[in-house]
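Just below is one structure, and these are the notes that go with it.
Removed from the display is one protein chain of the complex; every other protein chain stays in position.
Our next item is chain A:
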Amino acid sequence: MIQEITILPGRDRNGQAEKFDAITMRAGETISIVGPTGSGKTALITDIELLAQGDTSTGRYLLLNGQVPDEEMRYNPTKKPIAMITQNTKCFTDLSTVDFLTIHARARGISDPSIVRRTIDLANTFTGEMIHPEVKVTVLSGGQTRSLLIADAILIGAAPIILLDEIENAGIFKQEVVRLIQSTGKIVLFVTHDPVIALLTKHRIIMSNGSVQKVIAQNELELRAAQNLLELDQRVGDIREKLRAGHMITHVQLA
């Protein structure tokens, strides 16, 4: 079982050593990663996904339960304890949704055939337009692809560590997705530019120039302030759904 994962410092873009000693994340914790575009957020979670051992451009090392992970963990998808949703919203694989998920389940060593159906059903709770099982993954929209890959990461990846890169960018139901993922007891990292997602997590990693600048723990004050923003976001979400459904917005709804 994975109880914790530790990031050991590498170098920033100028080759200077990063200033932290170690960042350890434990099961059940959710962490957001924020910083300007190009600051190295994707590079950081890619290091985690690859369980880097000084062999990526940042020179970072990753430990699982305080130990150097063995080769099997790094290279064998059936043993890999990490699922990642990348920034990509396009699939190149010329397979139907069912075939794609079936092969991925096989790669992850899952034999229960109902997993495919359940994954598509879960994806359809995140997206506006339903994903049909027989449709090719290459023709799914950006938001549908994201929804499918998130559902795939939760059910088929089924890993104790989940990494998500800018899930807000696809017009999916983000508060639902975040809360669902948080309820699974996993270690969850969100790369995000969205204040709502950043405020839904208890810890924040601040990035710049390819390196970790700070790690912040959320305090009570911020937690209370965040509540207001979450409500506001819920209302914005309601308005978006109305607009999507073709309604006019009235004064009352905006007040």
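Convention: a contact is a pair of C-beta atoms (placed from the backbone, for glycine too) under 8 Å apart; a residue touches a chain by one contact, two chains touch by 3 or more; residues count from 1.
Simple rule for what comes next: contacts and distances are computed from a predicted model.
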Protein name (UniProt record) of the chain left out of view, among "Cell division topological specificity factor", "siroheme decarboxylase", "NADH-quinone oxidoreductase subunit G" or "Ni2+-binding GTPase involved in maturation of urease and hydrogenase": "Ni2+-binding GTPase involved in maturation of urease and hydrogenase"
Given A:T6, A:Q53, A:N169 or A:Q213, the one touching the chain that is not displayed: A:Q53
Residue of A:V68, A:A107, A:V139 or A:L223 in touch with the missing chain, whole complex considered: A:A107
Full-complex contact with the absent chain, from A:Q3, A:T24, A:N88 or A:T125: A:N88
Those residues of chain A which, in the complete complex, touch the missing chain: 46, 49-50, 52-53, 55-57, 71, 74-75, 77, 83-86, 88, 91-95, 100, 103-104, 106-108, 149, 152-153, 156-157
